[in-house]
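So that we are looking at the same thing, I have put the structure below in structure tokens.
Other chains of the complex are left out, but the ones given are in their true place.
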């Protein structure tokens, strides 16, 4: 009644519906996730806080909760860990972006991609990025996660050949306006191979990168 | 002096620097484009109005001007038309989005992709989209171009397996706020396989789609 | 002193004044609601949180509190449940929009309309909407409730002949800007038979739909 699971999503788009955890009770989520398990071999929920996760895990102990990424994930035992060759690079600017970066990384891993994490390489100390460039340039697709001025997106975009998915974060304060500065920065990137998802949407970043790597 | 051509861009990112035509004089552009021709086999400029294009073409008659897309393009005769298999689908919501859609299509073609155009299939008459679904679903990557409420992005995103690049346009008036409504709509899409570029940035849409198709 | 009840509202507009529960103490509300009961046969309050409702219900046990919709409602026993033929369809995009959708549904029911609920049929899985289309198309008026990109409004608007009242919700995060994305989306709908009320204003959505159904 309160939920009409999109059970054919996997058939249409390649991955089952992912449950948006905000604004749902733990009870609603248990019902939805159980139904998902009947129709799919992988199931995921995002933006689940620690308390709600604990309640859900009592009913659904097969799920794994990742506290930094705030995700719940389950995969049928018959499903392999890695489904595709190549790897997704998840690059973030500062330690404070960790939670969003992990949401991206866990999402891509949940979809069957290998992930390499390159964290805390923001442009204020740009040599840190150059040190990691070979690792980043070897990726099939890149997620770049940055708050504040979000400049990492443009800098990286000019250095790689594969598509870059930019995830602005709300890290910062004042004229950051909860992530607006990084969002606008990324949308206005003068390096062309970048496209952007919503502020703090690590899930969307990881999903798009995995989609590209899976091609 | 006024321009330091990024002549190694092609080596680093796979495609030579594209010239942003706004805020440059025809004279500056001729100098820049001539230098590009020395270093690369393809050269492109965007956002060039008809008058500026006419002046440039006097000096550079080998370039082709596309008045709807407002692009200038040149390719060395040794370069093939199509470099990659598969095709990019460029889908737009209304006739008024044509200029941005063509900028995307021409960009992807300039980069060596085949392009299929599916125009004027906005959600107010959604059956028009469903009629074209097989064509769209066969693409390697999709550019979706829409103004006003930009709903086409989400609808399409839930119907296809390949990555979707969404281009909001400034088509509309009033609370459209020059494309803000479509931009926010696309960034907040509840269909996950979508990422977004700047308002009216057909170039960025075509570029990212071509990048994915070239993988 | 602090409240001048608009006791002729029902005569002028067809329905008694509805009390806005935010920013009022439980004590103020009891006094206002009691006065309303003297002049009208139906009385309603919106945006009443659970704690305030509990205090009020001690004094006014004849009222019914609906915790999801956060409404208080009372109707004189002489009043029938349903006053008008036809029905209002309340359609929402996701499970997280439930609270606003229920506020709309309860409002329309309080005003004497029959209501059919069609929940969780967002455009990312558009077939869910098509499955319910006959039910929706049979309505006298429709309330469509959606957050994030709010695309459901436009899609629905192109499929029905009766008026659609769109209610954007604040469901989402980041560039959703507390409902701005859905609001702008709905205001810019290219499907013409839609009009919009305030973000999270389920009450306004239900009220307008009931008004139309009562014609």
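Annotations
For reference, chains read A, B and C in written order, and residue numbers begin at 1 within each chain.
As a working rule, a contact is a pair of C-beta atoms (placed from the backbone, for glycine too) under 8 Å apart; a residue touches a chain by one contact, two chains touch by 3 or more.
What you are looking at is a predicted structure, and each value in this text was computed from that prediction instead of being measured.
Whole-complex tally (this structure file, single sequence, 3 chains shown): 8 copies.
In this text, only the chains that are shown with their structure count from here on.
Nearest to the overall CA centre, using the mean of each chain's CA atoms, is chain A.
The greatest centre-to-centre gap from subunit B, using C-alpha centroids, is found for C.
Subunit A maps onto subunit B through a rotation of 180°, based on Cα atoms and reported in steps of 5. Counting the residue numbers used at the interface between subunit B and subunit C, over half appear in both copies, so the two copies meet with largely the same residues. One finds 35 Å separating the Cα centroids of subunit A and subunit C. Between subunit A and subunit B, the centres computed from C-alpha atoms are 26 Å apart.
Subunit B and subunit C have CA centres that are 42 Å apart. Of all residues in subunit C, those that touch two or more other chains are 94, 124-125, 172, 174-176. Against subunit B, the residues of subunit A that register as touching in their complex are 6, 9, 12-15, 18, 20, 140, 157-163, 165, 183, 187-188, 190-199, 203-204, 207-208, 211-212, 215. On the side of subunit C, the complex with subunit B involves touching residues 93-94, 122-126, 148-151, 153-155, 157-159, 172, 174-177, 180-182, 184-192. Interface residues of subunit A facing subunit C in the complex, by the touch rule stated above, are 1-4, 6, 8-9, 12, 17, 20, 22-24, 28, 32, 47, 168, 170, 178-180, 183, 198-201.
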